[in-house]
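Removed: one protein chain of the complex. Kept in place: all other protein chains.
And then subunit A:
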Amino acid sequence: MAFKIVVSQCTQCGACEFECPSSAIKFKGENYVIDPAHCTECEGAFETQQCASVCPVPKTCVPA
């Protein structure tokens, strides 16, 4: 139960990082990475996954 970021598509705008209610997204090295241990898919917090909803590139923030 987690989302992941397709690195080759990511523009590194960082919107997902501050929308994430679980602080599961961090900029590591040169990319944003979702920590599956912290990702809740926003369950209990929001109706839709915040990272995937705000991501400007289609099919870039997807179920792992």
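To be clear about the criterion, a contact is a pair of C-beta atoms (placed from the backbone, for glycine too) under 8 Å apart; a residue touches a chain by one contact, two chains touch by 3 or more; residues count from 1.
One rule holds in what follows: contacts and distances are computed from a predicted model.
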| item | value |
| --- | --- |
| Chain left out of the displayed complex - its UniProt protein name, from "ABC transporter ATP-binding protein", "LutB/LldF family L-lactate oxidation iron-sulfur protein", "NitT/TauT family transport system permease protein" or "FeMo cofactor biosynthesis protein NifB" | "FeMo cofactor biosynthesis protein NifB" |
| Absent chain, residues of subunit A that touch it | 9, 11-15, 18-19, 46-48, 50, 53-54, 56-57 |
